[in-house]
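Of the protein chains in this complex, all but one are displayed in their positions.
A, B and C label the chains in the order they appear, each numbered from 1.
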C-alpha cells in the first residue's frame, strides 16, 4: 500500500519534530506539504524536507494530493483547520488542545457527528505510553479490585517566563485530565485546585506548585501535583490505589549507575525524551488506523471532555472552590 | 549506675510488649512493678515477669521504690496517672494520646509547667525511626531548599470491627500529625478530611480510605492517605517535596527475592514489625535521658498540640469543611 | 519507496514470529514467499499469510521477485541458504548461529569478501536492546573509565528435555558472547566453564547452572552465569564494573504492584517477551538498511567470531580447562 501523503499546518518546533518522526523514523506515511502563517518560516521548513508549501492551511487541506492533515499551529488556530478538514472529509490529527474553549470543541464534535464519520484524533500521547498501558491493562483485568484513589505528579525542571499560573492546568495537567479519564473509563464530576507553599524558583506570575483534585462519577478521588519548577528533571508519577493492591506507573528503564556514593537511576530531563516512544507509537498507530479507515485514538469528544474539565479546574483555581465538572454523556457515535 | 526501677500501669498487649522490651532487650532499666484495673490480668503479668503487683496505679506511682512510670492503660485513663506522676515528681512515659481531649492535655501541660520540671514524655515513636530521622536531617541541612508539600500514606492490612471512621484520624494519622510537625518544625493552621471511594473491604461504620490535609503556618501543604483496609501490608510513606529535590522516607531494608516472575521486596505486615527498632530506640533513649535527668523526646506540649490538631481534623471530617487548627505558641518551657 | 519483498526459508515457530512481525507490525517490507523442507507445513504457512510457496530455498532465493532473504531453518541448514543468497547477490538475514561450525562460518566470510559486498546479517538481537545500547553509549563516552570486569547472568524458567549441557554455551550464552564482544569492542583470548552445584530441577543430561568466564585481549574478565532451570522467570543481567563507576543493564520497565506483603516488580517469563522490542528494532533497522543499501548490524564476521568463541568455551567445558580463544584480526572489509 502506498505511503499516506500528509499535510502539516504549523511548522513550529513541535510540528518539525513530527515531520522528522514521520519522514525519517516511522513507516507508511510522508509529510509532503506544509503551511504556516509565517510564510518565511514555513517555506524554510518546506525546503528542508522537500515539501510543497501552501500559502494557507485551507488550500493545503483541500489539495487533492493530500490524504490527511496534521495541525500543529498555535492553540488558538487549531479549530479552524480541524473544521476545514472535516468539511473536506479528511482525517486530521490535531495537537492538544482541540480548542482552548470547550464551546468550540463542541462545535467540532457537532460538525463531525453531522458528517457521520470519525475523522478527528487529538494528540493526547500519554495513552500510548507503555507504562500507562500497563496500568490500563491491570485495572481492566480487575485482579486488584476497584480503583479508589490516584496520586499523580507532573514535574518539569523549569518553564519559560511566559508560563503562568493557569498553564499548570491548561497545558500541563491537561495530560493527566485526559489520560486518567481514559485509564478509569469514567467522567469527572468535580475539580479543585489548591496552592501549597510557593517555590522560590517560580517567577511572580506563576504559582508553583499546585495540586489539582478530580472526583469521578463513581467517587474515585484523584490528586495531581503540578510542580513545573521542580528543577531536578521531567518526572511523571501515577499511583493507582485499588482495593486489593497499589499499582505504580513504571519508571523509565534506564541503566543504573553506582557512582559518587550513590546508586543513580537517571531521570529524563524533558518530555520529548520521556515520551519519545509514546509519540512514535501515537503517530504510527494513527497512520495505520488512517490507512485502515478506522481511527482508534483519542477523539474529538475526548478533546471536548478534556476542555470542559480544564475549564472547571481553572474556575476552581480562580475561585479556590470545589467546582462541578459537567461532561454530557458520551454520544454513541464516540463509544 | 544501677538499673532504673520502672512501674507500668496497664498490662494489656502494648504494655506487655514494653515489659518484654525493657526487661529482655534493652539495658539500664527493669519494670519491677505493674498495676491494672483488671486485677486478675495484672497479677498474671506480675507473676510472669517477677514484678510486684499494685492494686492501684496511684499506689504504684507513689511507692518509694519506683523511679519512673510507664502508662499503657486504655486511652481514657492516661491523664489521671500522668497527673499523679507529676504530683509525685516522677518521670512518666505515656503512650499516645496524652489524653483524648485537648483540654485535658492542657491541664497536664499547666500542671507540669507549674511544677517547673519536664517529667512527661509521650509515646510518639515515629520520631525515633531511622528513616524519619534521615528526612529530618536532610531538611535541617537545607541542601534541597524549603519543603513545599508532603505526600504521605498510612496503610494497614486490616483493622478490627471496633475501628470506625473517627479512628483514622485519632488513632492512625495522629502519628503523622506528630511526626510531620516535628519534621517541619512548625505548627499547623488548618485541616481537612475528604473521602475517596470506599473499599468493599471496609465495614459499614468505617469510611476507608480517607485523605487528610494539613496546612502549616508557612504554607506547606501535607496530604496523608489513611487506608487501613489496604490488605497488602503495613506500609508508611512520606515524600517531602522541597524546592531543590524530593526526599523519600526509605523503605525498610529487606532481602529482595527473585521468585515467581517477580523481584519481590517484602513489606511488613504490622506496625510492631515495621517500627520495632523505633520502639526500641524510643525506650532506650527515654531510659538514658531519665537517668541523665533531662528528657529529650516528645513532650506534653507535643501531646497537646497533637490533640488540638486531631480535634480540628475530626471536626473537618464531620463537617466536610476545611477547619482552623489553633495551636497556641509553644511556651519557652517546652522549647 | 515500495515495500521490500522478502522470502523466508524455514517456517517453524521463530520463522512464523518474524512473518507476523514484518507483515503486521513493522513497515517497509512484506514476506511474500516462504519455503520449508516440510512442504506441508510450509504450504500451510504460505496460505495463512498469502505468500507464494517455493519447493526449495534455492528457488526462492533465485526468484527475481524476491528482494532479500530471511533464513530461519534448523541451525544445520543456515549456511547453505546464506551461501546461495551470496551467490545470488541478495541481502540475507540469518538467525544465529550463522553455522554451528566455525569453519563453515569462515567459508561464508570468504565467499562474502570475495563477492566484495556485505550481504549477510546475523540475528544477534541483543545489540538492539535499549538497555545494552545504553551500556554501549555509557562505555563509549568513557565517563566512568575503562571496563575491568563484567558480571552477567542468563536465566530461563525452564528448558525442554532436549536441552543438554552443551546448549548452555551454544544456544544460550552465545548471546552474551556476541553482545559483550560488541559492548567492549574487543575480541576474547580465553574461555573457561565451571559447574556450580547442580539444581534438582535439571534433568540428567543437563548440568545446570554453569558459569562461563571469558577474558578479552586487554584483560577484561567476564563471568556469565547460565541458569536455565531457574524457575522464576527469564532474566538477563549485565553489570559492567568500570574504573569509576558500575553500570547495570536496566530491568525492563514494568508497573510495580504493592500486594501480598510485597513490592512486586514483574519479571518476564520468556525471551520473546523480554526482547520483543529488540526483535522489532532489529528487523526494522535491517529493512531500513537493506533499502538504504548499507547493512549496519552484526556481520558474518561477528557470526564467525561468535562460533570460534563458543567452540573454545565448549572445549573448555569438556576438558574443564581454561582454553585459548583464537579469533583472527578483523579484516578491514568488516570494520
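Quick note on the criterion: contacts are C-beta pairs under 8 Å (C-beta built on N, C-alpha and C of every residue); 3 or more make two chains touch, one makes a residue touch a chain.
Just so it is clear, the structure is predicted and the values come from calculations on it, not from any experiment.
Novice: Which of these, C:100, C:166 or C:231, touches the one chain of the complex that we don't see?
Specialist: Considering all chains, including the one not shown, the answer is C:231.
Novice: Of A:268, A:295, A:310 or A:327, which residue touches the hidden chain?
Specialist: Looking across A:268, A:295, A:310 or A:327, the contact with the absent chain belongs to A:268.
Novice: Would you indicate which residue among A:3, A:235 or A:281 is in contact with the undisplayed chain?
Specialist: In the complete complex, the chain left out is touched by residue A:235.
Novice: Considering the whole complex, which of B:100, B:131, B:166 or B:219 touches the chain not shown?
Specialist: Result: among the candidates, B:131 touches the missing chain.
Novice: Would you mind spotting which of C:51, C:159 or C:211 touches the chain that isn't drawn?
Specialist: Counting the whole complex, the residue in contact with the absent chain is C:211.
Novice: Name every residue on subunit C in touch with the hidden partner chain.
Specialist: Residues 145-149, 151, 194-201, 209, 211, 218-221, 223, 225, 227, 230-232, 241, 243-246 of subunit C touch the chain that is not shown.
Novice: May I ask you to list the residues on subunit A that touch the chain which is not drawn?
Specialist: Residues in contact with the chain left out: 157, 231-233, 235, 251, 258-269.
Novice: What does the interface between subunit B and the hidden chain look like in terms of residue numbers?
Specialist: 26-28, 130-131, 134-135, 138, 144, 244-259, 284
The working rule: only the chains that are shown with their structure count from here on.
Novice: Which chain, with its centre taken as the mean C-alpha position, is closest to the global C-alpha centre?
Specialist: If one averages C-alpha positions chain by chain, the most central is A.
Novice: Taking CA centroids for every chain, report which one is farthest away from subunit A.
Specialist: B
Novice: Quick check: how many Å separate the C-alpha centres of subunit A and subunit C?
Specialist: 38
Novice: Taking each chain's centre as the mean of its CA atoms, how far is subunit B from subunit C in angstrom?
Specialist: 58
Novice: Measuring centre to centre with CA averages, how many angstrom lie between subunit A and subunit B?
Specialist: That gives a centre separation of 45 Å.
Novice: Going by the touch rule set out above, which residues of subunit A reach two or more other chains?
Specialist: Where subunit A meets two or more other chains at a single residue, that happens at 244-246.
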